[in-house]
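Every protein chain except one is present and positioned as in the full complex.
As written, the chains take the letters A and B, and residue 1 is the first residue of each chain.
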Amino acid sequence: MKKTPFLIIGGGPAGLSCAIQAASLGQHVTIVERSHTLGGQLVKQTHKFFGSEKQYASVRGYKIAEKLIQEYIKLQDKIEVLLDATVTGLYPDKVCTVVQNEVYFKIQASVIVVATGASEKFIAFENNDLPGIYGAGAVQTLMNQYGVLPGNKIIMVGSGNIGLIVSYQLMQAGVKVVSVLEAAPSIGGYLVHASKLRRLGVPILTGKTILRASGTDCVESVEIVDLDDSWNPIPGTEQIIEVDAVCVSVGLSPMHQLLSMAGAKIVYIAELGGWVPKVSTHHETTMEGIFACGDLSGVEEASSAMVEGRLAGLFATKKLLKSVDGFDQIYQDLKSQLDGLRSGPFGYKTRVGLLQMKEEESC
Amino acid sequence: MLEKNGVPSREQVISCFPEPSVLIKPKAVIECYQEIPCNPCETSCPFNAITIGDDINLRPTVNQVLCTGCGICVTKCPGLAIIVSSIKQDMAIFKIPYEFIPAPLKGDIWNALNREGKVISTCKIISVQDLAKQEKTKLITVEVRKEFLYEFITIGCPDER
Partner (left out) sequence: MKGLRSFFHKLGVYCVSALWYHSICESGENMRIEKHPILEFSNHNEIAFFFNGKQVIGRDGDTIASALHALGIKELSKSIHYKRSRGFYCAIGNCGSCNMTVNDVPNVRTCMTKLEPGMRVVSQPGKGELL
């Protein structure tokens, strides 16, 4: 059995940031990442990020991944990375099982930080399983990582930040976005993203949703419909639109499954994305020595994931060492960064969700 | 309505512009209508002409006295929400961000688009700047008739239309 004092499951922005923080405090850490690169969702993001300088504002997502990887390389004597390695099980005694290149082995850790991120939600509509219907992440992966067009004429379902950003990226790649559909009465994401799209002549249609997709072996058209104030389709408002691809971008769901398996308490907080591990303000789950951070502990932006990762790295290090030099200063800096990111109107949902998490803590 | 379709009203656009008399020199016009956690415009301005403050959610304000219209903030803004504007006799000169191909060349005549993506006129490409620090966001200077001061926002390739 392989042993490591500090195990991090997931090498995305939260996991990498956690490793960098812990390693800079002298810890030896092991990152287990299931894909063949570090960086998580950042590697396929071509847009410039928001936030402040500390969260690499105005830097393109894939460049942020490169910067994080450079920081990891500076500390690589303390950071071990296992790529193409999928954690298949997590146990209460802080053992996890891993499959890497068809080899199965176990890792025993003293502390574990789980940073598995979130997976895409879906919506139910007739024939939603036709080829040519993709999650937004898949569209970004195809376009930005592999240089392959998802289609030539696409409709986007969902006007949150991801839906708006991916629509813009589709236009950049030469794909015609016929429209962005939003079931709610107003646009979900940042208006600057919406305005960028409108300049390109892409309509954003609120109060509409997709009723069904049609096609023989792949999608050839969709039927959309208006919604009333109670989210019911209004008969007579159906419209058929010819497309060869549909992109569904309706939110993310934290990937809590490993923690659930280990026996950590999972609670339902809609504002954080649904089922999330119950964590203390120190990011520790109900399993002692097992922490959670990033989208796993509440769906936000990558800028928040990076800061949360550092916080989890700090707290997990303190768990191991009992005390950390300069703890207060590091903690205050990270906390004020996170508070700053969350203090505006777009942080409201997260603040509400975190309050509910705090109430769970006192239960 | 902006929240419903992403297009600001004429009044909202005008509220972001300084008085036309100020535009004898190029000035930054920031169309950031929401509070979002973001401040690279403030930190990138070499003349300290943009203020957001400690709470990075606050909307930026431009000190038009300090602003030289250099355009650094135009390519820094992650939302591509900033343009630089000036008026010269009958023409309005804009510096806009551009992230598409084909990119225009100096001297080209392209379509002038409004905030709904509709062609409102033609415009002349005065210059195309693509420095490394702009991180692949081109800074394009265009000239359009000044009656379109509050309508013009970006350019469109004539072949596609």
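Observations, loosely collected:
Convention: a contact is a pair of C-beta atoms (placed from the backbone, for glycine too) under 8 Å apart; a residue touches a chain by one contact, two chains touch by 3 or more.
Keep in mind that what you see is a predicted model, and the values were worked out from it rather than measured.
Shown as candidates are A:93, A:217 or A:325; the residue that touches the absent chain is A:217. Note that of A:11, A:51 or A:135, the residue touching the chain absent from this view is A:135. Touching the chain that is not shown, out of A:75, A:149, A:320 or A:352: A:149 (per the contact rule at the top).
Only one residue from A:24, A:172, A:221 or A:260 touches the chain missing from this view: A:172.
One chain is missing from the display, and on chain A it is touched by residues 34-36, 46, 60, 119-120, 129-135, 137-138, 141-150, 172-174, 217-218.
Residues of chain B in contact with the chain left out of this view: 99-101, 103, 136.
Here is the rule we go by: only the chains that are shown with their structure count from here on.
Here the spacing of chain A and chain B, counted between their Cα centres, is 31 Å. Looking at the complex, you find that chain B touches chain A at residues 2-8, 31-40, 43-44, 54-57, 76-81, 99-100, 113, 115-118, 135-137, 153-154. The residues of chain A lying in touch with chain B in their complex are 47-53, 57-60, 63, 171-172, 185-187, 190-204, 206, 303, 340-347.
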